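Heads up: the structure comes next, in structure tokens.
With one protein chain withheld, the remaining protein chains of the complex are depicted in position.
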Amino acid sequence: MNELLPAFDFHHVVVAPWTDYLPATGAWMLMGFFVTATCGLVGNYLMLRRMALMGDAVSHSVLPGLVIAFLITGTRGTWAMFLGALLAGVATTVIVETIHRKTRVKQDASIGVTFTTLFAIGVVLVSVYSSQVDLDAECVLYGEIGNIAALDEGGIPAPLVRMGSVLIGVVLLITIFYKQLLVSSFDPGLARSLGVNTTATHYGTMIVLSIVAVSAFEAVGAILVVAMLILPGATSGLLTTRLARMHGLSVVHAALSTVLGVHLALALGSQIAPAIVVAGAGLFGLAWVFSPTQGLWLRWRKPAKPGTAPAEAS
Amino acid sequence: MVSKKQLRFIFGWLALLIAPVALHAAQVSDVVETDLVEQLARFFSMRDPSLRFALIGSILLGISCGLLGGFIVVRKMALMGDALSHAVLPGVAGGFLWNMEKDPVAILVGATIAGLLGSAMVSALTRTTRIKEDAALGLVLASFFAAGLCLQTMIIQNLPSGTQSGLDKFMFGQAAALGWDDVALMSAVTLLAVVMVALFYKELLVTSFDEGFARASGLPVRWVHHGLMLLLAMSVVIALKAVGVVLVSAMLITPAAAAYLLTDRLHRLLTLAVVFGVLAASVGAFFSFVGKNLPTGPLMVLGASTVFLGAFLFGPRYGVLSKWWARRSRSGRTQRENTLKAIYHVWENEGAALEGVSLKALAEKRRATLEEIGREVNSLERHGLATVNGPMVYFTPAGRQRSAEIVRNHRLWELYLTNSANIAPDHVHDDAENIEHVLGEDVVRELERRLGYATHDPHGKAIPSVQDVHQNAGLTGEAGKRGGA
Partner (left out) sequence: MTKTPDRPQVPSLEIHDLTVAYHQKPVLWGIDISITSGRLVGIVGPNGAGKSTLIKACMGLLPLSSGWVKFFGEPFSRAATRIGYVPQRESVDWDFPVNVMDVVLMGRYGRLGLLRRPGKADREIARQCLEKVQMLPYANRQISNLSGGQQQRVFLARALAQEADLYFMDEPFAGVDAATEAAIVAVLRELRDQGKTILVVHHDLPTARQYFDDLVLLNMRLVAYGKTEDVFTAELLQKTYGGRLTILSEVASALGTAR
């Protein structure tokens, strides 16, 4: 076991990321923050709409979308990749709903069947065309956040620009459509009666989800995206019940888990993306235990037994 | 009971299963440049011990995953399988760390513990917070997976032996890497799963269908749930090396979901799920072997997906295409029956004097062109219900019987609606028009009894009697005489 854990080097883990390594760690942290914050903001709505596992499904099906787009266009251009992933994401939603509606297979099983199939197609295509596709199984799993160029080498790296603009786009969309999203997530029936197009909102959310999933794919891979979609929203959901505050808290969660995650990765000598998720899960654990309203500590205290009847019932 | 029809369907799409995969295989061989024929010969002769292990292992994992997957699909816990399969990853790494080698038993124990921890976490989260189950599943899945990845990359980067540990094979699976000890472990777990399911089938059935009732009956619902989770975790773990962490949930969900589309009884569902699981797993192992560099897991999953697609399209009862076909043939039958009825009406109007009915009179009755009538009558002829001779059309005995039946159904129903439901006689026709095609023999008898064996409908037309329907007479039957009288 000893050879596995590198000796804890205070300078290397705590100080250097902010001094000597800053060009590199700064780029990682910015990228990590962009990805986690974007996912977290979108994830809030997935949680509210009970579609958390559609996030899982869409993030997996991005892979075949990317590979097929690459095989057709022959380039790794941003737009081709975006389009491919977008189509794959929408196709996933449509297939899941078709299976669910046309047969008696329930939604959970239809999600399970759909995304594993699409993902399997993606993996097989990657393996068959491994010589041509600049993708491998590794990056599907871990992402390549560590391969992003440092900040001081020739301006701002392209992935950072892309992810940053997606973040800005998501923030803008949420600001513009806040009311519609809120009411249609809370009560679709009410939303329809108020004249909100819930179908458009649904597919809009799925499209944004696909865009987020494809842009995050490069940095964190297909599977860890799920954690980044759910963890910030789940953590802030433990701390507040107001949607606006949930947004703020999920961004805070994103920032904290990214910074902690980069340090953790340096300390353990592991990949950065999973370390960010582990840090985020740790923060979630803290919120779970210490939440002022739903925390476990409330349960560990002896629950106060209601002694007298409430006045209005007697 | 699996009917012959069902069997036909199963074999039908088996053929379908082979076709696309075979096409793909051709492509595969181009890419990896192996001699396909030679590989095939090696596969079917089973000379390779690694191949034998791979195939046995695939069959075993197909059995255990199909069997337990059946339960998680009907319990609506399909994604629990997914969460569990990702949650075992830190346990795999932990089991490796135990004694720094790939000891299958240590890995099984570690991974099972991690999986159970994950499933316990999901239920703790849903019980103690407002987080819904789907979010809890996703959260546990990805967090455990990330922890596993951290451990794994640590092992690979910090240990010189790490890269050779083959831990990365656990991601997408390589059936060819299965060894004797793996297969022994797989047999033990599969045997355990089969025995436990056989012993506790009754408890598993009732807790899956109606948990509240099961607990009220004093059955140990919690223990059944934990036991199922334990078996599930263990069968996920034994499947890992062959299928891989990422896709093992598909081997649980997809064969069972396909079986769910084909049968209405749980024990048949489980049997079919096992058959499909074995099929998919062996097909996956086969193509992964033929295609050398291909990971086994995704190929197995594609095999299972093909089976699902087949059930989705061609399942006799719930298949989309089958339903479409049934609707289509029903509408075809309705049309033929309407033509038969029209012939009967014309024949009845003409005093039932003639042996046949002229196509022209029929066309007027149906308000159709002669051409359209010709097509309709030809369709009758193809189904053995009528014969055409020049400008005249004649019933066959079968057609005569069916037409009398339809007219009888129609008129009885009209009479019933008028008498018993107090609907005005001029409002009952459209309803009878739909119902006449679907009334069964017993319902008709009951109607007749209730109506006191009436002979005439609300419009004053004669209702063909049972004798008319069953005596298979020619055109000058009993009803004709009575109708003319």
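In order of appearance the chains are A and B, and numbering begins at 1 in each one.
Note that a residue touches a chain if its C-beta (ideal position, glycine included) is under 8 Å from a C-beta of that chain, and two chains touch if they have at least 3 such contacts.
Predicted model, so just to flag it, every value in this text is computed and none were measured.
K.L.:
Of B:41, B:105, B:184 or B:199, which sits in contact with the chain we cannot see?
P.N.:
In the complete complex, the chain left out is touched by residue B:199.
K.L.:
Touching the absent chain in the whole complex: find that residue among B:180, B:213 or B:453.
P.N.:
Of all options in B:180, B:213 or B:453, contact with the hidden chain holds for B:213.
K.L.:
Of B:85, B:152, B:235 or B:263, which sits in contact with the chain we cannot see?
P.N.:
Once the missing chain is taken into account, the touching residue is B:263.
K.L.:
Can you list where chain B touches the absent chain?
P.N.:
Missing-chain contacts on chain B: residues 74, 76, 130, 199-203, 205-206, 208-210, 212-220, 260, 263-266, 268-269.
As a convention for this text, only the chains that are shown with their structure count from here on.
K.L.:
Quick one: report the Å distance separating chain A from chain B, using the average Cα coordinate of each chain.
P.N.:
Measuring from centre to centre gives 34 Å for this pair.
K.L.:
Can you check the complex and tell me which residues of chain A touch chain B?
P.N.:
1, 3-6, 46-47, 50-53, 55-56, 99, 102-106, 108-113, 116-117, 119-121, 123-124, 127-130, 137-138, 141-142, 223-231, 233-234, 237-238, 264-265, 268-271, 273-278, 280-281, 284, 288, 291, 294, 296, 299
K.L.:
Which bits of chain B are touching chain A when the two form their complex?
P.N.:
Where chain B meets chain A, its residues are 27-28, 31, 73, 76-79, 81-82, 86, 97, 125, 128-132, 134-135, 137-139, 141-143, 145-151, 153-155, 157-159, 168, 171-172, 246-247, 249-250, 253-254, 256-257, 260-261, 291, 293-295, 297-299, 301-302, 305, 308, 312, 318, 320.
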